[in-house]
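The structure under discussion appears below in the form of structure tokens.
A single protein chain has been removed from this complex, and every other one stays in its place.
Up next, subunit A:
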């Protein structure tokens, strides 16, 4: 497959044709947007359609459809960004949007490119995901059957399951980026998220379990075995939590399981290595490039080019193909993630991390697929090494304070470990740490690297994006655990 070759043609057909736009009109708009000398001037066209089906109470009774489109216009003069967007991008509306940016920029100079900017198409070849339409209404019956099967599977697994909600959300986003350097690039990004939430009830106690699958594919990308595994995971989590004991509180060793717990590195390392935080000297890692910030063996990578992962991009939202950026190499801080604006101001180059939630948002440096590379240890030996601590396998998101480097995340599935054995599941507990301090306490890294199941999202300055996170099993010698037990 090649998502790139067809993407630019599809993007032009879906975005420009219906609006009556051609490349000459876009070139003229860009010429005016760049005005008397913007360092960056770009237009980001987007059309997104989204379809949902929801099962509750054993039946699929809700469905939804959404379509949106628009253009974001940006001009940057030595770091001062002016931005406007519009849901209408027929030529007159596009020109109004560009004029709004010029007014905000107070750029009164004559246009440097009064004839407009000649655009060169950039196919952006990639084999990361197919340029498929995930939102086909023809798949409705198929999806409804999947949701009904999830319901019956969950009910059959345990009679204590009293509530099952299952959802599927299919999204098809097509983008076209044009900039004053003459770039015209497009991408078609299919995405489907299937999720289930169950409630278990017994003896007056209630507990929740959840699981999901995210793919850059349509219905045919979801095999029966994966769906069954997802349901089993949600039910098991709810039943474990029903019997959970209060988590201990205080500093102790923690073992994090493979996959989604890699959110640790997303929070503890990744956000602090986004270019904008460094340019503004806000990051706790400011000035530490080239220094050891983690134990030997800790290698953290951001790679937007891993096939089928939800953080992958054929091009980023500024038209740059994604890089593989080694952020931490064997414990030494080696790389930052950049968009065009911050790279330009820091005398660096974009690493293809310029991302935005939609045309109505400004791009900024964001992570793609961020993971800790494999180590040597056997995961069983890592758990066996714990005398008293926590083994956490699933989290419900996390946060970081960029300035202090303090991060936290909350378990939704975890166990108390005593003398190397899992003793009992524990109720949700918040784990906290400080970026480089936690990294220095990484003492064992497993050989079982895995990624999340496709449900990871990242929020920054009000913008939410899909990303991917991953890690092998690992041990951190000292972390603060916030449970209800003293």
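Here, contacts are C-beta pairs under 8 Å (C-beta built on N, C-alpha and C of every residue); 3 or more make two chains touch, one makes a residue touch a chain; residues count from 1.
One rule holds in what follows: contacts and distances are computed from a predicted model.
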>> For the chain not present in this complex, what protein name does its UniProt entry give, out of "RNA polymerase sigma factor", "PmbA protein", "Sugar ABC transporter ATP-binding protein" or "Cytochrome c-type biogenesis protein CcmE"?
In response: "PmbA protein"
> Of A:39, A:56, A:133 or A:158, which residue touches the hidden chain?
Replying inline: A:56
> Which residue, A:120, A:141 or A:447, contacts the hidden chain when the whole complex is considered?
Replying inline: A:141
> Which one touches the absent chain: A:374, A:399 or A:443?
Replying inline: A:399
>> Using the touch definition from the top, which of A:228, A:251 or A:418 touches the missing chain?
In response: A:251
>> I'm checking contacts with the chain that's been left out. Which of A:70, A:190, A:257 or A:352 qualifies?
In response: A:70
> Tell me, which residues in subunit A touch the chain that this view leaves out?
Replying inline: 53, 56, 59-70, 79-88, 100-101, 103-105, 137, 140-141, 144, 162-163, 165, 199, 201, 205-208, 241, 246-247, 249-252, 280, 282, 284, 360, 362, 396-399, 401-404, 406-410, 412, 427-430, 432, 434, 480-486
